[in-house]
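With one protein chain removed, the remaining protein chains of the complex are shown where they sit.
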Amino acid sequence: MSFQVILSQLASGMLLTISIFVLTLLFSMPLGFFVAFGRMANNKVIRFLTQLYISVMRGTPLMLQLMVVYFFPWYLFHISLGSFWRFPAIILGFTINYAAYFAEIYRSGIEAIPKGQYEAAKLLGYTKAQTFLRIILPQVIKIILPAVTNEVITLVKDTSLAYTLSCIEMFSVAKQIAAAETSMLPFAVAALFYYLFNLLVSLGMNRLEKKMSYY
Amino acid sequence: MNYLEMNHVRKSFGDLEVLKDISLTVQQGEVISIIGPSGSGKSTLLRCATLLETMDEGTLSYLGQAAVTMEQGHSVYAKPAELDAIKQCFGLVFQSFHLFPHYSVLKNLIDAPIHVQKRPKEEATQEAMELLEQMGLADKANAYPHQLSGGQQQRVAIARALARKPEVLFFDEPTSALDPELTGEVLKVIKQLAEANMTMIIVTHEMEFARKVSDRILFMDKGYVVLEGTPETVFQSDNERMREFLGKLQKE
Partner (left out) sequence: MKKKILSLVGLFTGCLLLLSGCGAKGDENNFVVGFDAEYPPYGYMDDNGEYTGFDLELAEAICEMEGWTLVKQPIVWDNKDNELNSGSIDCIWSGFTIDGREDDYAWSDPYVDNSQVIVVSASANIHSLADLEGKTVGVQTASAALSVLEDPDQQRSLADTFKKLQEFGDYNTAFAELEAGSVDAIAMDIGVAQYQIESRDNGNFIILDEHLNSEQYGIGFALDNTQLRDTVNADLHKLKENGTFDTLAEKYGLSDMVCLE
């Protein structure tokens, strides 16, 4: 296999890796807010359920969760979704896992906002939604940005776990080429890909942090 | 018409009764100072009046509009929509300012008028600039709170409360979080407001200031209003607890 073919194969895997990455963030970041609200809810049942959800998601391997999501329709209901279910299952698995982590980060950020901010907003007549969106959220984002960056970088590397469900993302491609070529070179190229990807991610997040540092 | 009327207010935190049958009536343009040792219930009274705490018993009304009524021995709050309207009547200046750190000084002033009161942006901005001018902070309009001194921040907080054009303004120990050399600039602003006939209720430890600026003074201790009257009658009273309180302050 020529180096060019190796690169183009890895690039096609990279496309899949990036898609998993983008879609997971797209869904898990907003979902995390709902989980965080559930975690802080006054209702005991809701609080308990979200706490349980978070502890299961954080306490079991992501690889196992992916397998459960992909295979449970068959083992529980004997519904055969076939290969069509493969990609949605991966996104669903990653999303529910990352939402749990994001929820805890959001919660820490929300709880770090002084009570006085809420009281000042209440006195000025802001509604609850306005208070959250205009006053609390912008401050929360600044606080949680470093923790979110960590999580996002972890996600870039975690995408390789999609191979569990036989999704041929970049790392699986590298493994297959390595097997066919009996060579370690594809792994080096894959490592470089991941590194550059994460370099871009951290550069982007750093810019965002700088932008937020006006106060 | 009474601008503020509170009757027979009681409030407990668990087993601890913090307010024991407090009544307070404030007329237009009156300046009331509430003094007393810490733990006497002054701040809780203020928080009940501004709807930050719910009272257990008693009534509350602003300009004749009832916010809290009594039914079968318990306080009952008006509907949220009515409370929202009543909230427009008053403002509160906190001990530790609670400015919004991510907004500039100007935006701190105009955000609520624009997004809560739905006033035109240009009008709100113009009025905010006039308020900042009064506070001597016109040049800080585009600064962020963390770039200001404590005294400047508190003056911004006062301007923010005034920007909503309240009928009654509350102050919760407005100078307690400030370095002594910065209290003067804030007290001066409050004095200006008193001269402009603003209706104000001030919880404070600044006795000299309270004596000069107030029409009436309430001395609270252990959840009761112990003394109430003009500054002269309260400060010259031979009430034992009042003398004890003043004595302690002088020692400090």
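Residue numbering begins at 1 within each chain, and the chains themselves are lettered A and B in the order written.
One rule holds for everything that comes next: a contact is a pair of C-beta atoms (placed from the backbone, for glycine too) under 8 Å apart; a residue touches a chain by one contact, two chains touch by 3 or more.
All figures in this text were calculated on a predicted structure; none of them were measured in a lab.
Here the chain not displayed is in touch, across the complete complex, with A. One of A:5, A:56, A:112 or A:192 touches the chain omitted from the figure, and that residue is A:5.
The hidden chain makes contact, of the residues A:92, A:121 or A:177, with A:177.
Counting over the whole complex, chain A has residues 1-2, 5-6, 8-9, 12, 15-16, 19, 22-23, 26, 67, 70-71, 73-75, 80-87, 90, 163-168, 172, 175-180, 182-184 touching the chain that is not drawn.
By definition in this document, only the chains that are shown with their structure count from here on.
Averaging C-alpha coordinates per chain places the centre of chain A 46 Å away from that of chain B. In the complex of the two chains, the chain B residues touching chain A come out as 50-52, 84, 87-88, 91-92, 94, 96, 98-102, 111-112, 115-117, 144-146, 160-161, 164.
For chain A in complex with chain B, the residues that touch the partner chain are 114, 116-117, 119-120, 122-127, 130, 134-135, 138-139, 142, 214-215.
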